[in-house]
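Only one protein chain is missing; all other protein chains are in place.
As written, the chain order gives the labels A and B, with residue 1 at the start of each chain.
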Amino acid sequence: MKYTLAIHGAPYASQSAQHGMAFAEALLRQAHTIERIFFFHEGVLQALSTPVAPQGEEDLLQKWQALSAQGVELAVCIASGIKRGVLSEEERARYEKTSNSLAEPFTLVGLGQLISAINEADRYIEFPA
Amino acid sequence: MSLHLVFNSAGYAACRQRKLSDDPIILLGDGVYCANRLDEDNIHVLEIDARVRGVSLEQCKASTINYDTFVALTALHSPIVSWAE
Partner (left out) sequence: MKKMLFIISQPPYANTHNAELLEAAMVGAVFDGEVSLLFRDDGVWGLLPNQHGELIEQKTFSKILSALPTYEVERLFACAPSVADRDLSISHSPEIELLTLKQQIALIAAQDVVIGAQR
């Protein structure tokens, strides 16, 4: 079955990321497919390239990157993202900011990518803040 | 049939008013604190979230599940509604 997942919570502010990631890994174990993981509201902060994980605690960014390495698309709402400081190099240049902040391999996308992923998928599941 | 994901007690209050009585519920995150207060059938508790919080499920009527069962339940139901207030 094909799933689209949405992450609404910021790192450390909720279990949104942990729930979404563990669920995604279980999906892949059972040979389901993930159409897209969409980061919305404060969930866009998951895509920041700059956090330093406290020693001995989980490194969320590294875990997202590991999930992506299994072929999962990590898509960040561009409207929610840029106003919260999540900037790709392209957006950095457009708004003339000094540094970009979007981690590889996240991409900034429009809300249309949420709706089309919902349309493509058999299931849509939200992990709220 | 819908599946309801309940993330906290206020979410449970909003959910129970708006679900069919047969619809299953999964308690996860802070929703697991509701586990021992509920008398309904068809309630599942994400075991790892209860263990993390020190919530004992020994006296609990609900079934305990892991992520694999969580996935299996989502494959059987639609829509999947998240409740967090």
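Everything below uses one rule, namely that a residue touches a chain if its C-beta (ideal position, glycine included) is under 8 Å from a C-beta of that chain, and two chains touch if they have at least 3 such contacts.
Quantities reported herein were computed from a predicted structural model and do not represent experimental measurements.
Visitor: With the missing chain put back, one of B:Val55, B:Val71 or B:Ala84 would touch it. Which one?
Guide: For the chain that is not drawn, the touching residue is B:Ala84.
Visitor: Applying the definition given at the start, please give the residues of chain B touching the unseen chain.
Guide: 1-2, 7-8, 10-11, 14, 17-20, 23, 78-85
Visitor: Which parts of chain A face the unshown chain closely enough to count as touching?
Guide: 6, 8, 40-41, 77, 79-80, 110-112, 114-116, 118-119, 124, 126, 128-129
Throughout what follows, only the chains that are shown with their structure count from here on.
Visitor: From the mean C-alpha coordinate of chain A to that of chain B, what's the distance rounded to whole Å?
Guide: 24
Visitor: Residues of chain B touching chain A in their complex?
Guide: 5, 7, 28-29, 49, 67-68, 70-72, 74-75, 78-80, 82, 84
Visitor: Using the touch rule from the top, collect the residues of chain A that touch chain B in their complex.
Guide: Residues of chain A touching chain B: 1, 3, 14-15, 19, 22-23, 25-27, 29-30, 32, 122-129.
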